[in-house]
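Pasting a structure here, questions to come.
Only a portion of the chains appears, each positioned as in the full assembly.
As written, the chains take the letters A and B, and residue 1 is the first residue of each chain.
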Amino acid sequence: MRARVRASIERQSMMATLGVELIAVERGRVQLALRHDDRFTQQHGLLHAGAVAAVLDSACGYAAYSVMRPDASVLTATYTINLLAPAAGSRFTMTGQVVRAGRTLVVCRGEAFADGSAAPFAVMQATMTALYDRPGPRG
Amino acid sequence: MRARVRASIERQSMMATLGVELIAVERGRVQLALRHDDRFTQQHGLLHAGAVAAVLDSACGYAAYSVMRPDASVLTATYTINLLAPAAGSRFTMTGQVVRAGRTLVVCRGEAFADGSAAPFAVMQATMTALYDRPGPRG
């Protein structure tokens, strides 16, 4: 499962460009890490919310992927993100966790932490779709 | 107003890295464009949803900014994005439009189109906060 997730991440140039690192994969739970990068900042020099959202969405997508049948691919249908505080720090950990896995929809929660902080600076509620008969962006 | 929005975009390295272009600014409505870029793709070689979300969020944020007092800065509190279809194409236009502007919260809708298509491939409902006494990421 870890190999399947790792291989999928490696096929996404966006994840490589952002420098995303796979920290942990268990059934229904995936952790990714992201470092501060001056190419992806907002005007105060902090990591842009767009980079945070992209990696949190990926953590949720891979968490969903980890509970799907091996022939499934996964697609983000929709997510809601709340940005609770600026992404202040040099390294960030993003966790995606399955809340409920149905036949075609898997609902996940995501949390983003600056390393060393116990309070998330962003949270996500995401709805992922399983595709069984055609390749999706992570399949 | 256009100058204020342009200056703010130029201060965000994320927007420069993504190659975002300002197309139009009116009171309550902002259009940005984004080109396909191999650095920001998912594994089928199409533009990653993370890049789409980042620019759509920015279009909504700048639309909100365009109706705020000049001393305000704007922050994304939360958004919901629905990804309706893959980002197939070479150039994409993202529109943010104010739905209702309150004292501290401005609600916007965003739509992403591949050039030449009349149907959006992504839609957003976003809640922006005005900050009056401290700088925000777009202020």
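Going forward, a residue touches a chain if its C-beta (ideal position, glycine included) is under 8 Å from a C-beta of that chain, and two chains touch if they have at least 3 such contacts.
Note that this is a predicted model, so its numbers are computed, not measured.
Enquirer: For validation: placed chains = 2, all identical. Expected total copies in the complex?
Expert: Result for the total copy count in the complex: 4.
In this section, only the chains that are shown with their structure count from here on.
Enquirer: Write the angle of the rotation needed to overlay chain A on chain B, where the fit uses Cα atoms and the result is rounded to the nearest 5°.
Expert: That pair's rotation angle lands at 180 degrees.
Enquirer: Just the number, please: Cα centre separation of chain A and chain B in whole Å.
Expert: Those two chain centres are 21 Å apart.
Enquirer: Would you pull the chain B residues touching chain A in the complex into a rising list?
Expert: Result: residues 8, 11-14, 17-18, 38-44, 46, 48-51, 53-55, 57-58, 75-83, 86, 135, 137-138 of chain B touch chain A.
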